[in-house]
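One chain of protein is taken out of this complex; the other chains stay put.
We call the chains A, B and C, going by the order they appear; numbering starts again at 1 in every chain.
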C-alpha cells in the first residue's frame, strides 16, 4: 500500500460525503454539513486553502550543507515533525459507516504515534465518543490531545479529569463549537466561554490547556489571560461560521500580539509540506491537519496515517533543504513572502 | 412545507424569468429586464453580491454567554429582525402570471408582519398597483412602507395622502426610478427630484419619509437637506444603470457622512444572515431584501415569506452567537473586515 | 430592421472572421490577424474591454430636472453625440467579401452623417482604398476624417492634399501602423514618425491634424510639439503590439499632461453608452468606436450604422439622466470611480 492506494480506497469507502478530490479545497463539497464541506457558501474552508497559495517560498540553495532536522519539542516530548492530526468527531455522520469515533481515533492516534507525531482526539454525545478515543490515547502512553467541547465549567472539569487519568500530554477545547445548537437540542448545551469560565477550567488541571478556535487578536489575548498554554488559530475548517477570514491571514497579527507568551498552533487547509513550512515561517509553533487525515484513516487505517504523515514530513524536509533551513527554528519570516 | 419546498415550487412557477439559482447572484439572468436580471451587462446586480463576499466576519466565541436578541426599534415599533422585504412591482411582467401586484404584496406584507418584520410595497401604473398593496398594509395595522415613484410634486403628495389614510408606519420614494422612460411613454412621466421638490413632498406629511436609491455621499446629503427620515443605499438591484459600484462598497462612506443624522438602510444582494450582519457592522440601521422575497412569495405565498424571514433571522442570530454580539447594537465595525 | 437584426445578419455574413459575440471582448478571436482579433495573445484587445469595466459610475438622480443634450462642438461643426466611427481598412481581408473599403466607408460615413455624427475613413494599398473612402466623405459635405498611414513625408503630404480637395473636416494619421511590415513587402514602407517629420506634414495643411495611436505621455507631448490638433489614445485595438496597457488606463495620465492644449480622443473596447460616459468623465473630448461599426456595416449597411449610432447615443443620454449630467460638460471625473 502506498499513499495513492490510500486515496483510492478512501474514495470508494467514503463515497458521496467527501470526494477525495485531487486538491482538497472545499469547492466540490461546498455547504455539505453533515459531510465534510464548509458551512453555507463553503467560503470559510475554500479561503483557507486559497490564501495559503498566496504565501510564496524563497528558494535559496546557497548554504553550507548539513543534516535536515524537522523535529520539535512540545509538551515535554520530542516530535519528529511539527504537525499533528486534528480532532475529528462524528465520523459516522460526516464520513460514513466505516468507523466509529473510537476506531477512527485509534487509527489516527496510533498511526501518528508510530510516525513520531501525535493526534488530537474528539468529544461528543454520547460519552463513548469522548471516552473511546481517550482510552486509545492512553494506549499510546498518553501521546495525544483530547479536545473537549465548550461545556459548562463543571462538565468541562469532569472531562479534563478523565483525561488526566490517561496521562495525556495536553488537553484542548474547541471553543468555536459554541454555536452547534444540535448539542442543546440533545439536552447537553454548549456555551461561549468567558475568561472567567476558562480560568476555572484551566486552573483545575496541571495539563497544558489549548484553546482551539481563535481567529482574532482579542480572542488570543483572552485565552492568554485565562492561562492557556496555547491556542489553535482555527475557523473549524469553515464549518461553524460562513465568510470568516482564512486562518493563515490572521496568523501574523496573532503572532505579533502573543508570540512567545503562548504556543500558537494553526489549522485550516494545510495539505502539503509547503503549507506546514509557510505556517511555521509566519510564526506558528505547530500545525494541525484535519481532512487529509480523515482520508488517510478511511483509506488506509493506521498504516494510511503513517504513510501520510511520513509523506508530509518528507515534503517539509525537502522544502527546508531548498530554503536553507536545517532546523525548525531556521524557518523564519524572511523565508516567505505574502503576495497579492 | 419547508424553505427548500418554497424554492422548488418557485422554480416551477416562475420558469424562465428567474431561475431560482442556488446562489442568487445575477449571473444567469444578466441583462434580463423585464425578468429579474440587472440592466445591460448585469454587473450592477452581480457586483452587489460579489462585493458582499469581500466583507469577512471575525469569529470570537470567548465571551460571557447570554440571550441573543436581534430586534430593533424603528418607526416607533419593535421589529423582531433588522431586515425588511423590499418593494417589488410589476410582478406579472417580471415574474409571471402567478401574482398581481396586490396579491404579491398581500403575501409579502402579511408574511413579514406575522414573522415580526414588515414589507415595503410598490407603485406603478395603473393606480391599482399602488392602492391594492396599500390596502394590504392597512390590513396589517399599517405595518408596511408604501414606496412611491418619483412623480411630480403634486402627484407625489396625492399618493402620500392616500398612504396616510392607512396609517402606514412610513413612506418611501425610489428616486432612482427617474430613468424609467416607460412611465413617460404611458403618459405619466417620472422625474429626477431636486432638494426643493423633495422638501415639498416631505413637508406635506408627518410620516417618516425614506429616499430609496442613493449611491453617493452627495445624494445622501441632499436627502438629508430635504428632511428625509432616512435613505436606502440602493442601485435598484442593478436594474436602472449598468456598471455602478455595489451598495456595500458605498455604505461606509455614506455612514461616515450621515450616521446618526438619518436612518441608513441598504439593499442589493443581501441573501443570508451573514449578509445582514455585514451591513449592520458597516453602519446600516436596517437591510432590505428583494429578489429572495420574490421567490418566497411565488413559491410559498405568505407562508413562504414567513419561512424565509425566520430562516434569515435564525442565521443572523447564529452569526451574532459566533461573534459575541448579543444585541444589534453590539454588531460594530470591529466585527468585520473588508478584504481585497 | 432593428439592431438585433443587424447583429444576426452580420453573424451570417461575416462568419468565421468575427463571431459577433454577445460581448465583443476579444476572447473568441484572440490572435486572429487577419480577422478581427488582437495580435498574439490578444490581450491588448481584451484588456481594453476588461479595464473599462473597472470604471464605475456614480448614480445620482437628485437634481433639478431638465433636458439632456449629448451634443459636442468639434472641427467647427456640431455633432449630436461625442463619438465617431473609427477607421477600418482592409475589410475584405479582415471581414470578408461583403464589402470593399469604399463600400464599407460609404455605409459608415453616410450612416454616421445621417445620425448626426461622423466616421473616420481608412488608407492602404492600392490607392483606391484611400481615394474611394475619401470621395464618400466628399459626398457628405466633407463630414468625415480620412486617416492616412505613416508614410514618408512626401507621400503623406500628397495624401493630405487629396483630402483637402474634398473639404474634409480634419485629417488623421494612425502612427502606430508603423510596424505593419506588410506595407514594406508591397514596396510602400511605413515609418515611425519623428517630431520633425510630423511637423512638416502638419505644417503642410490648415486642416486639424489628429495623431492616432498614442499610449504614453511622452508620445502625447511629441504630438503636441509637432502641432497636432489632437491625438487618439489608441493601441490599434490590440492589433499592432501585444501586451500593452488598455487605453482607458493611460487616458488619465495623458489628460493630466495635455488637457486643454490638444483634443484628446480615445478608442479601444468602447461598445455601450456607459463606456462613452466613462471616457468623457476621465477627460476625453471624444470617443471612436471600431469593431461594432464593422458589425453594423456588414449586418445593416448605412441603416445599421444609423441604428447602432442612435442606440449608443440613447444609452449615453440615459446614463446622463441617471447621473445628473445634462450636458457633455457636466460629465466630470467626480461622476466615476476607478476600482481595483
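The rule is simple: contacts are C-beta pairs under 8 Å (C-beta built on N, C-alpha and C of every residue); 3 or more make two chains touch, one makes a residue touch a chain.
Fair warning: this is a prediction, and the values are worked out from it, not measured in the lab.
Q: Could you list, sorted by label, every displayed chain in contact with the chain left out?
A: The undisplayed chain, in the complete complex, is in contact with A, C.
Q: Could you tell which one of C:175, C:232 or C:312 touches the chain left off the display?
A: C:175
Q: I'm checking contacts with the chain that's been left out. Which of C:111, C:213, C:230 or C:290 qualifies?
A: Touches the omitted chain: C:213.
Q: Counting contacts across the full complex, list the positions on chain C that touch the omitted chain.
A: 40-41, 43, 150, 175-176, 178-179, 181, 191-196, 198, 211, 213-216, 218-219, 222-223, 235, 240-245, 249
Q: Go through chain A and note every residue touching the omitted chain.
A: The list for chain A reads 23, 53, 55-65, 272, 274, 278, 318-319, 321-324, 337, 339.
Methods note: only the chains that are shown with their structure count from here on.
Q: Which category does the touching pattern between chains fall into here: line, ring, star, complete, or other?
A: Shape of the chain contacts: a line, open at both ends.
Q: What is the distance in Å between the mean C-alpha positions of chain A and chain B?
A: Roughly 42 Å separates the two chain centres.
Q: Approximately how many whole Å separate the CA-defined centres of chain A and chain C?
A: So the centroids are 59 Å from each other.
Q: For chain B, which residues are shared contacts with two or more other chains?
A: none
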